[in-house]
Each structure stands twice: as C-alpha cells, then as structure tokens.
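Every protein chain except one is present and positioned as in the full complex.
This part shows chain A:
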Amino acid sequence: MWRWLHPYAKPEATFALTQKLIPWFAVPGLVLVIVSLVWGLAFAPPDYQQGESYRIIFVHVPSAMWAMGFYVGMAIAGVIALVWQIRTAELAILAIAPVGAMLTFISLFTGAIWGQPMWGTWWVWDARLTAQLILLFLYLGVMALYVAFEDERAGAKAASILAIVGVINIPIIHYSVYWWNTLHQKSTVTRAITRLEAPSIAPEMLWPLLVSILAMLLVCAALVLMRLNNEILRREIHRPWALQHLGIHFATADNKKEKGDADAV
C-alpha cells in the first residue's frame, strides 16, 4: 500500500517531485488569495456586532488553523525521521518549522490587532492566547534545537522528539475555548462544518472564509515545498544531478579524461 512512497526516500526523487509541485500550489494559491481578498474585504457583509472589523477573520482564522495543521505535519515528519531514519523527512522538519512559526506569529499579531478594538486589549493571558504563544515557542524550539548540534543529524533527531512531544499542545489549543473561560470566541468553522452545534456564521461569510483557508494552505504549502527543495539542494549540492539542475556544466568528463591520461603515464 505504501510501496509508492518508497522512491521518495531518495532525495533526488523528492527534489524532482517538489520542483514539479511548486507551481501547482503557488499559482492556484495566489489566484485564491486574490479571490478571498476581494470577496472577504469588499463583498462579504459586515458583522452585526463587530461591523467591518471582523474582516480580520479572513487572515486570522486561516493562519491560526494552518499554524496547528503544519505543526502536526512537522510532527509526522519527525516520526518518519526517527523511525525510518529518512533524511528527507528530517529536511521536511526544517522546511516546515519557519513557515509554521510565521503562521503562528501572524495569528497572534492579527489576533492582537483584532482584540484591541473588540476586547479593548491587545493581549490577555488566557488559555487560547497563551496556548498559541506556546505553539510559537515550540516552533522556535524545534528550529533552535535542529541547529544546536555539531552533527546536523543529531540536531534533527532532537528536533523530531520536541516536535512529537509538542503535539500535545494542539488539542489544548483547539479545546482551550471549551475547557476554560476565555475572551476568545469558540470555533466558528468547526461548528459550521460539523453542524454538531448551530453554526454561528452566515454562509455569506463562511464561503469567503473557506476560500481564504484553502488559499492560505496552498500558498504556505508552496512555501514549504520551496524550502524543502532548497534544503535538499543544500544537502546534495555536490551530486551531479544537483549541479545539472542548477545548469552548472562541470566538465567532469573532460577532467576524467585528462586525469586518466595523466594517471596512465
């Protein structure tokens, strides 16, 4: 069942795949970004309580959601790196962490900007906000641990373990608004999609929100792929296929011939 995955343990195969996939994520992603911007900023109706300020939701929710999603992805890469010792998975951690950290930062930043007019404060030390701040520190910890060792692979192992252990924070973030009293409102999208509770968002707002969530996923996936691509290239820079890809015509053949001639004497 997983046989098809095996060739991608080879960096060269993954490099070729990411190279091919980047435009397939980047182009639809950018198109959807424009669609969600126009839809969310100009066409979605204003909120009956929050007026136009609620439009921050179209960057706040997607970034917060994928900050958690990418963390889980990074932890899965960590499991693969630890169990099967696949280098490409280690590089994936290095590719995902900065994007995830940036998403977490965006969610905190836009949340603060949204909190100021609506709650009257930029920041409160309540469950949801604090748990999300811990997520940022986990990402930064993974990045720091990765480069903290002389041997890069030892760092990758330590970072994998931290990434896996940190997954505990993800359900805490998600359920924080249910488990504790918090200023933060409850999950809008989960309620709208699962219908376990009455949805709290009108379809005219939900649809552009879903588009912005998809746009954020595609754009950030493209960023992760670009970074993974770079990391593989960095690790494999001496291989002929890498040089060939960069368009460097290393005259290896000539040299070999010349060297061979010289050695033959």
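We take it that a residue touches a chain if its C-beta (ideal position, glycine included) is under 8 Å from a C-beta of that chain, and two chains touch if they have at least 3 such contacts; residues count from 1.
The definition used in the following text is that contacts and distances are computed from a predicted model.
Hidden from the displayed complex is a chain whose UniProt protein name, among "Neutral metalloproteinase", "Heme exporter protein D", "Sugar ABC transporter permease" or "ATP synthase subunit b", is "Heme exporter protein D".
Here the missing chain is touched by one residue of A:105, A:123, A:175 or A:207, and it is A:105. Screening A:43, A:84 or A:125 for touch with the missing chain picks out A:43. Of the candidate positions A:32, A:56, A:131 or A:173, contact with the unshown chain belongs to A:56.
Residues 37, 41-46, 51-53, 55-56, 59-60, 63, 98-99, 102, 105-106, 109-110, 113-114, 116-117, 219-220, 223, 226-227, 229-230, 233-234, 237-238, 242-243, 246-248, 250-251, 255, 258-259, 261-263, 265 are the ones on chain A that touch the missing chain.
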